[in-house]
Structures are given as structure tokens and as C-alpha cells.
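All protein chains but one are shown at their positions in the complex.
Chains: A and B, in written order; residue numbering restarts at 1 for each.
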Amino acid sequence: MRPNYPSGKDLLSADAVSRFDLDDIIARAERHLHEEELEKAGLPLPEQPPAPRRRPKVIATLFDQRSTRTRLGFQTAAARLGHQSIDAYDTDRSRMGTDTGESIEDHIHTVELYSDVLIVRSHMEDMPYRVGRLSYLPVINAGNGADEHPTQALVDIFAIRQMRGAIENLSIALSSDSRARFAISFVKMLRLSPPKRFTLCCLPDTPLNPAMREAMTVLADLGTQVGLVHDIRHTLDHDVLSIQMQDMSKFAHASLGNEAVDKEKESEPFTLTARKVLDARSDTLILNPLPRFSELDTSCDSLPNAGYFRQVQLSVPMRMAILERMLLGIPWTGQVEDFRPSSGG
Amino acid sequence: MRPNYPSGKDLLSADAVSRFDLDDIIARAERHLHEEELEKAGLPLPEQPPAPRRRPKVIATLFDQRSTRTRLGFQTAAARLGHQSIDAYDTDRSRMGTDTGESIEDHIHTVELYSDVLIVRSHMEDMPYRVGRLSYLPVINAGNGADEHPTQALVDIFAIRQMRGAIENLSIALSSDSRARFAISFVKMLRLSPPKRFTLCCLPDTPLNPAMREAMTVLADLGTQVGLVHDIRHTLDHDVLSIQMQDMSKFAHASLGNEAVDKEKESEPFTLTARKVLDARSDTLILNPLPRFSELDTSCDSLPNAGYFRQVQLSVPMRMAILERMLLGIPWTGQVEDFRPSSGG
Partner (left out) sequence: MRPNYPSGKDLLSADAVSRFDLDDIIARAERHLHEEELEKAGLPLPEQPPAPRRRPKVIATLFDQRSTRTRLGFQTAAARLGHQSIDAYDTDRSRMGTDTGESIEDHIHTVELYSDVLIVRSHMEDMPYRVGRLSYLPVINAGNGADEHPTQALVDIFAIRQMRGAIENLSIALSSDSRARFAISFVKMLRLSPPKRFTLCCLPDTPLNPAMREAMTVLADLGTQVGLVHDIRHTLDHDVLSIQMQDMSKFAHASLGNEAVDKEKESEPFTLTARKVLDARSDTLILNPLPRFSELDTSCDSLPNAGYFRQVQLSVPMRMAILERMLLGIPWTGQVEDFRPSSGG
């Protein structure tokens, strides 16, 4: 189902990112974070060497799924870099891909001539890949159906490194539906700095998503101690717990307009409360991609463990780093490594 | 009902503004207006001393009530200052505060990490106060239910000073529902430079809103000659008349989507026409927050008295001044004065 990966210009999957790329993107994010901290402290920013005049850049978002956070996050990152965003998919105004609207091909070939990078979120898994093949511009996958969400994975990796240090020294748990797109991207991304231990907390009676199983096998082959648990309490001895709702599939497939999703209550074993954290005397760092549902009780917010709002804050310099790198035309080199074995075998 | 005022960082009520703050904000607005006038005359702007590099700022609007003017006004003010705006409440795309959406707390804690100032308009009176308490960012109340609308009051104060000079020398009339949020903020703000005379023109059979009665009592205590009339013709001997529709309550409480508000005709005593102005040989300056309804007949537009479009023009430098001051982190000092007596009593 996954089409051939178009080229190093796009960030469509965690596969695109090599260790080299990750180090570069984190160094860029740290620089932007440092400037934010200087500014908040009222200190002057480091002067930059005189640069040649540049035309302001234009970031185009094409989202056919609802999003507050990811859309605003990229708009903010663009604004902080001095660029502007255009909303190239507006359900009220455009008719892209509908019977009376223009074809996706024509729309992409137009929007690419107006902008410098395309950010795609879609309920259709193949949409970012289609856009990546159609356009000569760099394309970012901001979530595609039940496939991947690589920029959120980069945010989490950055958050863990900022708050707990080198991932190689850590035990990391993930409570999630194994089909969730963020979860898949996150575990794939961990291959670049395999943790000592990785534990997936998921429903006992649901088969593991094949993509998740493969990503966990890759980790095991790299020396990570990989495990499965079915109760959130069994993750509270880890250094980090990234927690999501257990049944994301309805969300992942919902498109704009037909999204009457019930906020079902998580069953008790998958709900994190302050009580559970305190009972376990746990110092596990808690991450959550937000918006949260019932999986993460607000009683956790006042715990020192709560890392999820700091995580939101760190998402801005990380998204700035991603945009900056791609606007400079620096290719992602991960795909080359990953595909060489199978194409050579 | 009014919660404890959070801190000097926010502009939620006319109470927040001291005379010192008012002088500062008007000086800033005058500087921006001066630059606008230089530019329109084709003259060079005064050079600024070399400043350290700064990251562009992000202004977040959270409006759950319809607004054209206030939203565009702040967007324009941000753009003129070189900043960008993000629309952090989009009825079509976000689900904040709904059953299936995220909580207001989580939403604010996210948006504050993306931006530098929050502008809130809500049909819920406590919303800007909630946001002000939740966030470490400066928060602007751009209208909350039937409570206040302090930035519009600052616009009117600035307009009067630009067009008629020091308010202490003037007689000022206000034709309005005494429950209108702008009206309350305006009369409260007048305490900072009490006019010689203040007259409220309102329906004869409606009890005065307590907040309005208190604000008028404050003016009377400061030496202003305070009066009530029930016919617009009895305001035409004043230096200034700020006129609004008489029944604003339906508007003030309407939220996005359920706003089938009839544009009821004002009854004749509260409708201003050119005929009435000419018959009174009046040179009263006429202000109106716009959009107008039937209270202000378009026949007035060609009178030299009409000040309401100049008022719109002056709203831009005033909103620039407000944003500039708050982005610099300068606190509002009015609250301290106002609260000292009662907390000390």
C-alpha cells in the first residue's frame, strides 16, 4: 500500500529521517528554543551575520481533517521565522477533489506555484504521498489517515531529550492504540536512538498493528528490551510514558464534516490518574500529544511528572526547525538507508 | 460575580487603566497616528535607533462571538506593527468547550505557548477573566457578554481628545442601553479625566444597570455634573454625543451560530437624524462604535458633526498602542488604585 517513497525532499514518514538528520533538526530546534528563552528573559538575541536579501516565504497548509493544534503550530512556527501561511484547502470556499471542484492534480500544481513548502493533513493515507509525487516542493505529512504523523514524533523525541536527556539511557513506555498514526511514527523514530527498554501498553484482546509490530522488531534487533503490558500502572517504573487514547481509529479516519466522534471513556486500566502515579511513587515523565481525552486525568496536571504542556512549548522550535531545514532544501537522508537493504536484497 | 482581578498584565476592564496608563497609551497612539499621517503625506518616517534583533510576535484571537470590526481592527494593528495574528478559535475547525472538544483550560494552555498576547471576545462574561487567570500571557477583553469592552472605550476617549481636546473641559452625552458593555467601560474610563458634565440618554421605563449607576456616581463624586435624559434631542447641546442602540442585551448575549437578531427600529426619541441636529443648530461631535443600527440615520453622515469614521481611523493607532504596550510587558496600574480602598476598608 505504501507507494515508493518519492525523494529526500519530503517528510512523509519517520522512515525519512536518519540519525544525521535528527541531530541536525534537534540542533536547529535548540537554537530556536534558546532564542525564545533569551527573549523571555529580556536578553538580546545573538546578532546574525549580514545576510543577502531574501523574499519572504509562503507556507501552504492543505488540511482535510480538523486540526487546531497542528495547524496553529505550523502557522506560529512560520510566523516566528518571519514567513506567512496560506490556507490552501478551505472547506467553505474550495471544492478540491469534489465532483464540481478541480482535480487534486490541478490544485497541487497551482498551490505549489504560490508557495515554498506544502503541509498536508488528510484522512486519506495516500494523500501526502500523492502530493509529494505531484509537487516539486518539499511536502510535510501532518497526519494521514491511520498511517503516520512524523512531525509529532519529532516533537516527542525533542521533548524527551530536553526533559530526560539522551534516549539511549532511558526506558520508554507508550500507551496507545497500536494503529494510531502518531504511535507508529514515534516507535519508528526511536530506531534512531534506541532506548534501553521500550514497552507498549495496549488493549489485551486487539491484535498488534503490523506496522507497529515491525517497528518494535526493529527496536529489539537494535538491542532494546521490548515488552507489552495491558495496564497503565505497569508503565510507571519507566523514565517516560507517552500516553494516548486506546481507540484512535475513528479519529484517524474522520474527515472534515462527518466527524461525530464520541469522546468515549477509556476503560480504567488505560486511564492515568494522579492517584496511580502517587501510589507507584513514580517519577515517570508523562507526555501526551493533546488534545487529551479521558486517558489522562487532569489530576495529573499538578504533578511534577506532567510534561505535556512543556511538550507543546517545545513543539514550536521543533516545527521552526523542520520548516527552516526544508525551506533551505536540505534533503532527508533516512529513506536511503532504510530502502537500500530491501532494494539490494 | 466579578472575580478577583488577576493582575496588571491584563486589560479586562476599564478598572485596569490608571490615569498614568491612559497618558502613556495615548502618547503611543499619537505616535502611531503621526507616522500614518507622515506616510500618507509621502514624508519619511522618523528613523528609529538601531534595535536588537527580535523575533516576530504572534497575536492570538479567541472570539466566540461574531465580529468583523474588532477582529479586523486587531489584525490590522498587529500587521502595522510587523506582527502576525492567528485565529485560535475557529467554529468550523475547533471544538473548544464542546462535549467532544478539549477543555478551555487545555486550549488556553496550548494557545499561550504559540503566541504573545491573547485577545478574547465571548458571550460568557467570565471568559476573559478565566483566560486571564489561566494564562501567564497578557489578555485583552474585546467584549464579554454584558460586562465590558475596555478597548472600545479607549478608542472613544482617544477620538474625543483628538477631535475636541481635553475631556475635563467638555460636556459628554451617551445614548445607550445602560447595560451595554461598551457603555459601562466608557463611563468607567471617564473617571480618569472627568468631564464637566455627563448625561446618559436612555429608555425612561428601564432601571439603570447597577454597574452604570456606580460608574455615574463615581463621576459625580469627582465633580462631574451628572444627568439623565430620555430624548436624543436633549443631548444636542453637549460637546460630544456617543450614540448606540438602546437594546443591546440580545447582542451582548448572542454567541456564534444562534444569533437571529432582528435589527429592530429604535423608537423615535432615540434616533438621531440630520434634521434633529440641524434644528438644534448643534455642533455636537457624534461618535458611534459601528456597526450602527437604526439609532444613527445616514443623513447625519454629511454633517460636520459626524465623527464616527474618523473614530474608526483612530482605532488603528489606539489598538497598535494597546498591543505595543502589552507586548512590552508594561503592567496596567489602575486596578491597584481601585482595589486599595475596599481591600483596606
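We take it that contacts are C-beta pairs under 8 Å (C-beta built on N, C-alpha and C of every residue); 3 or more make two chains touch, one makes a residue touch a chain.
In this text, all values refer to a predicted model and were calculated from it rather than measured experimentally.
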Contact with the hidden chain (one of B:Thr76, B:Thr273, B:Ser299 or B:Thr333): B:Thr76
Out of B:Ser103, B:Thr206, B:Ser267 or B:Thr298, point to the residue that touches the absent chain in the complete complex. B:Thr298
Which chain A residues touch the hidden chain? 52-56, 58, 83-84, 86, 88, 90, 92-96, 99-103, 105-107, 109-111, 113-115
Please give every residue of chain B in contact with the chain that is not shown. 35-36, 39, 44-48, 66-69, 71-73, 75-76, 79-80, 82, 84, 91-92, 261-263, 290-292, 298, 309, 312-313, 315-316
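Here is the rule we use: only the chains that are shown with their structure count from here on.
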Cα centroid separation, chain A vs chain B, in Å, comes to 41
